[in-house]
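Of the protein chains in this complex, all but one are displayed in their positions.
Which chain is which? They are A and B, in the order written, and residues in each are numbered from 1.
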Amino acid sequence: MVRIAALEVHPTGCETPAMAYANDVGGMHGFGELPEGGGPTFESVWEAQTFVLNQAFVAAGAYTLDEFRATMERIPPAEYYAMPYYERWLTALEHLVGEQA
Amino acid sequence: MSGSGHHRNGELQARVNRLLDLAEARGVITRPEVDARIEAFGDRVTARNGAEMVVRAWSSPEYRDRLLADAGAAAAELGHQGGGYSSDIRLHAVANTPGVHNVVVCTLCSCYPLAWLGPPPAWYKSEAYRSRVVRDPRSVLAEFGLVLPDTTEVRVWDASAEARYLVVPERPEGAGALSEAEQLDLVTRDCLIGTAVPTLPARIGRTA
Partner (left out) sequence: MSFGVGDRVRVRTMNPPGHNRAPRYVRGHVGEVVRSLGDGRFPDASAVVGDAARREEIVTVAFAGYELWGPDAHGGDRVHVDLFVTYLERA
C-alpha cells in the first residue's frame, strides 16, 4: 500500500513557494526519448474511468483540483515514478475519498 | 510481460470498480454517466473542435482577433463550451507567426485544454516530454519531425496556473484553395499543441 504523508502547512500560512516534489520535472535530465507513436489517450478502460471519476468528484465538491494535485505529488518519489500515469490518479483519488486499497 | 501487464490491469480495474460503486452510492456519478462521458471523448470533445477554431481564424481576421483576445468565448461561438473541473480554467490561444513558433506543456502535472479538445495524448503526459521541452524545445520538436530555422523564436508555454493553451498554427501556403473539410484535416491535435505544423499533402503541395 502506498503511504501518502499528511500535507504539511508552512507556519506563515502557505505564503511562499514550497519545495519540489516528484511531479516537478521541468528541466530534468534522464527521462529519455518520448514514448513511441502518437499514443492513445487511454490505453485501458480503467484509465478513462479514473479520469472521469476524478472530474465528477471535483465537480461534486468532494475536493478541489489543487487538493487532488497536492495528494498525487505526495506519493513517495520512487513509487510515483514506478506507477503508470493513471495509477497515480487512482491512488490519489482513493486517498481523497477514504477508499485506500 | 504481457501476462503480468494483463494481471496488473485487472487489479487496477478492480480498484476502479470499487470507486465507481462508491461514486454511485454517494450520488456523485452513475455508471451510465461515466460511460457517456467516455464516449463523448471519442465523439464530441476532440481535437477537431480546436481545428474548427483554427480554420475559422484562417478565413476570418475578425474571428482570429476574437480568438486571440478571448479563446473561451471564441470556442463557444462555434458551440464548444469547455467547462469541466473549475470555472477558473480558461482557454488562451497563442498564434504562430513567420518568426515565432509556440509549443505548450505543463511541467508540474499535465494540464491540457481537455474540456475543449478531450484528454491529452500519452506523450504529452510523459516525464520525457515535460522535462525536456522547456529546456531543449528544439530537440523535442525534432523528434516529432519538426525542424525549425535558427531564426525562428520558440516560445514554450508552461501551463502552471489554470490557463489552458491552444496554438493557432499558420495556414500553409496553398491551403486556401482547399475545401473547409480538407483544411480541417490539416490541423491535427499535435498542431494545436505545437509539436507539428499543418502540412499540405504532396499532391497539392508546392511543386516544381
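Things worth noting here:
One rule holds for everything that comes next: contacts are C-beta pairs under 8 Å (C-beta built on N, C-alpha and C of every residue); 3 or more make two chains touch, one makes a residue touch a chain.
What you see is a predicted model, and the numbers here were worked out from it, not measured in a lab.
All shown chains touched by the missing chain in the whole complex, by label: A, B.
Between the chain not shown and the residues B:Pro119, B:Pro137 or B:Pro169, the one that touches is B:Pro137.
Across B:Asp21, B:Glu39 or B:Glu153, the residue that sits in touch with the chain not pictured is B:Glu153. Taking the whole complex into account, chain B touches the unshown chain at residues 88, 90, 92, 107-108, 134-138, 150, 153-163. Mapped onto chain A, the interface with the missing chain covers residues 7-10, 12-20, 24, 26-27, 61, 63-64, 66-67, 69-70, 73.
Going forward, only the chains that are shown with their structure count from here on.
Our note on geometry: chain A versus chain B, Cα centroid distance of 21 Å, whole angstroms. Across the complex, chain B meets chain A through its residues 9, 12-13, 15-16, 18-20, 22-23, 26-29, 33-34, 37-38, 41, 84-86, 105, 107-110, 118-132, 134-135, 140, 143, 158, 190. Of all residues in chain A, those touching chain B in their complex are 23-35, 38-46, 48-53, 55-60, 62, 64-65, 69, 72, 81, 85, 87, 90, 93-94, 97, 99, 101.
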